[in-house]
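Missing here: one protein chain of the complex. Every other protein chain is in place.
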Amino acid sequence: MKGLRARLTGAIAAVLIVGLLLPAGVWGGPKSEFVAVAGMWSPPNNFNPINTDSSYGFYCVRFMFMGMVEARVENNQMKFFQALASKWEVGADNQTYTFTIHPRAAWHDGKPVTAEDVLFTLMTISDPRTETNRGAQIASIAGLDARGKRAAGAQLGFRILEPKKFEIKTTTPVDPTMFLEMFGANVYILPKHVLGDVPPDQLARHPFFHNPTVGNGPYKFVQYKTDQFVEFLLNENYHLGAPNVRRVFVRIIPPATMLAQIERGDLDVSAGFGIGEVLIEDWDRVKGMAHVRAVSFPAPGYQYMLFNFQRPYLQDKRVRRAFAHAVNRPLMVSQLLKGEGELAEGPIPPANPYFNKRVRPWPFDTARARALLTEAGWDFNRTVILRVPTGNIIRERSADIIRENLIAAGVRVEIQKSDFPTHIAALRSGTYDLGLVGWAGPTDPDVSSQYRTGGQYNFSGHSIALMDQILDEGAKTADPTKRRAVYDRFQEVFADELPMVTLYYANARTAVTKRMVNVLFDASGLFDFQTYRWVAGTQ
Amino acid sequence: MQRYLVRRALVTIPILFGITVMSYFIMSLTPGDPVQMLINPGMSQADVEIKRRALGLDRPVHVRYAKWLNELVHGNLGYSYSTGAPVTKRVGERVAPTLTLTVTALVLSYMIAIPIGVVVATRRYTWIDYAATFLAFLGISLPTFFLGLAGIYVFALRLRWLPVGGTMTLGGDGGLLDLLLHLILPASVLAVAGAGALTRYVRSSMLEVLGQDFVRTARAKGLAEATVLRRHALRNALIPVVTLAGLQIPALLGGAVITEQIFEWPGMGRLTIEAINQRDYPVLMGITLITALLVTLGNLLADITYSLVDPRIRYE
Partner (left out) sequence: MSEWAPSRTASFWSLAFRRFMRHRLAVVGIVALGMLAIMALAAPLLAPHSPTTIDPTTFQGRPSSVHLLGTDSVGRDVLSRLIYAARVSLSVGILAVTMYVLIGTSVGAIAGYYGGTVDLVLSRIMDIMLSFPPLIIILFAVSVFGRPSLWNVIIVLGLLGWPAVARLVRGQVMALRHQEFVQAARAIGASDPAVVMRHLLPNAMAPVLVAATFGTANAILVEAALSFLGMGVQPPTPSWGNMLTDAQSLTVLEQMPWLWVPPGFMILISVLTINFVGDGLRDALDPSLKL
């Protein structure tokens, strides 16, 4: 009996020791120079280049599908780089755009990418039966209505000049930068020879978008392990040069454990602004890691507090300015964001070429807020409802600060926190006073969809005639210098009218291992810019 | 017994029907809308309207439900609003990973709980009892996300024995050993949380049985204590524990939302929360239907097991 027990104990100990040592050998070896791992917080819903519903999807799509150009903001200037197009020309009328597709640009199955594919993509997006979210990107093209759709019998402003050369006409002259960003960088081209026969109303459910084996980008699709990772393999024939990194994994990692993955070296690149960042609590620690570059940069997104304009008591702009004075925004940047952010009064980011430096945010001044409220006849017994969506922990914390600040200014506040769909439903139905939302848009300064009367994302339902007039002028103006003047004016009027209070522009807090070279973020702050140039060294 | 089974089976159909009606209408009452919540500067107002129509959201609820039911009768659970993939595929691909995780965790928790529960019950109010009680409560009172993070901190970050998450090594060939390594942390976290409650359960059930006459009779007959425990006490004490296992069947398939999220585990819990967050009604209906089916089966099994372990229960 004794002997048996001793032997059993020995066996268990042996199993334990082997079990504990074994995994240690499996991990910790040097990372191959052929593999890179990127990490983002949530899974992509599909890989449909014209319909994937989030930045998570587009981050993956852009490894496999390209548009005509790639865009990046450098030194406050929007710059364009070749992608599928090797050349693009803007007509003197700012209305005619000619693109030449790279002679070697080809689909992953070897067929050349042609002007026919571009036409097919535009016809698909503008077809009123197609589920897509690219409609607004092409709305300026001639033959389409303002919502990017083709009326029956309308002729698309598109002409095939040569198999790899085409010309697009816009309805009116437009700012070429705007057109290049919208159509050039944000419309990814679909393979006509694969999808050409699919009826438009069945495209969204087509299995191709879960297994997109025929792309045109630097990487080919290998597999998607649901909720875990997407695997890409290099496209040796990529027309701008075969990628250096042979295999790229985009891994889905919850925010809380991203730190562990970075520290262990499991992760090479955090995907970027809004979809793969370092938690604020973990930021100092990541900055201290020897093998990692902690990269923070101004991102094109902001958080804001909107006012419900259906409430008569919020229609007085003195009240709105009082709220702007009451909220301690500097505290949010210095404490909640640990300094990784900026303040601005308006929807044009400080890092944007169109940002008006002369417009300063209203200072934090509780006394001034109280005075303005009194002047506007505010009822200090009224309780306002502040709606807060979950999903962004810093924004949730900012709500607690806003509440305390407003109470200090004499305004009673009740917070109502809910999940995002409920939150948006509440905003749409107008059952709130104040609401927190985040926004990240293109570099183009046309913010009509949010701030024009009746705009699609004008949640607060405001209608400010002067602002409408300026926004319309800005959208119509094709000359970049004149346009800048219009939007300078817009930002001044915005700060005066305050249809919303801009809370902060948070920097993107990202991490890239030092073995990775040429990892650059694009115009939207994602590390998916020219991925074919990524180089991975050994650890 | 046979008549009882037939009756149960017949009752199942209207129940499932009722569940689908209730779920469908609850979902349509829930604030939020799968298209309204999409906020994308590239999406025009026309795109929004097209999507609403394509998903059938422009129709009244009862029409949508009728259409859904009709499809169901033809064996089609519909397509996910969010990904466009068939619901059967979206739900189906989660079954194996979910069961791998939850069944492992369940077995682990029973392996921990039954012996401890029995030992503790026979040594009531000794230091072993107190220590086990304390540990059980510790297991219960730590929220899963906390336990999970602590596990990752110790075993994945500090000791580096185990991977942080996922079910397989990136670029590896998978394989059983690889899966096991990835399974250890999440399954243990779930098991610790479950074993705490279960230990207390076994203990209490055991204590109750030990006080009953037939156990005293058995002892009086001069049977060895081990025999009394195993043959008489344990068997009876396990009845409520069996009930508990029956109750856990939907939970097993339902997955573990937080554990799955922390450990990148592609389970049903994560799908449910994703579907709720995206108001992906067809997927939610698929999950509800499958859960309901399994619960019904599970209950039936529990009832049958019941009558097998306890001759006192009779079904007329």
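Here the chain labels run A and B in written order, and each chain numbers its own residues starting at 1.
In this section, a contact is a pair of C-beta atoms (placed from the backbone, for glycine too) under 8 Å apart; a residue touches a chain by one contact, two chains touch by 3 or more.
Note that the coordinates shown come from a computational prediction; the quantities given were computed from them, not determined experimentally.
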- Option from B:N76, B:T126, B:S141 or B:T227 whose C-beta touches the chain left out: B:S141
- Note on the structure: Among A:A106, A:L233 or A:I401, contact with the omitted chain is made only by A:I401
- Those residues of chain B that touch the unshown chain are 7, 11, 15, 18-19, 22-23, 26-27, 29-31, 133-134, 137-138, 140-143, 145-146, 149-150, 152-153, 157, 197, 200-201, 204-205, 207-208, 210-212, 239-240, 243, 247, 250, 254, 257-258, 272-273, 276, 284, 287-288, 291-292, 295-296, 299, 306, 310, 312-314, 316
- Item | Hidden partner chain, residues of chain A it touches | 255-257, 259-260, 279, 281-282, 284-285, 328, 331, 335-336, 388-390, 393, 396-397, 399-401, 403-404, 414-419, 422
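We adopt the following convention: only the chains that are shown with their structure count from here on.
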- Task: Mind listing the chain A positions that touch chain B in their complex?
- Result: 20, 22-24, 26-28, 35, 37, 43, 45-46, 48, 51, 53, 128-137, 139, 145, 147-149, 186, 201, 204-207, 209-210, 225-229, 231, 247, 249, 251-254, 256-257, 260-261, 263-264, 266, 418-426, 428, 439, 441-442, 449, 456-457
- Using the touch definition up top, name the residues of chain B that touch chain A in the complex. 30-34, 36-48, 50-51, 54, 79, 82-85, 93-94, 145, 149, 152-153, 156-157, 160-171, 177, 181, 261-262, 264-266, 270, 274, 276-279
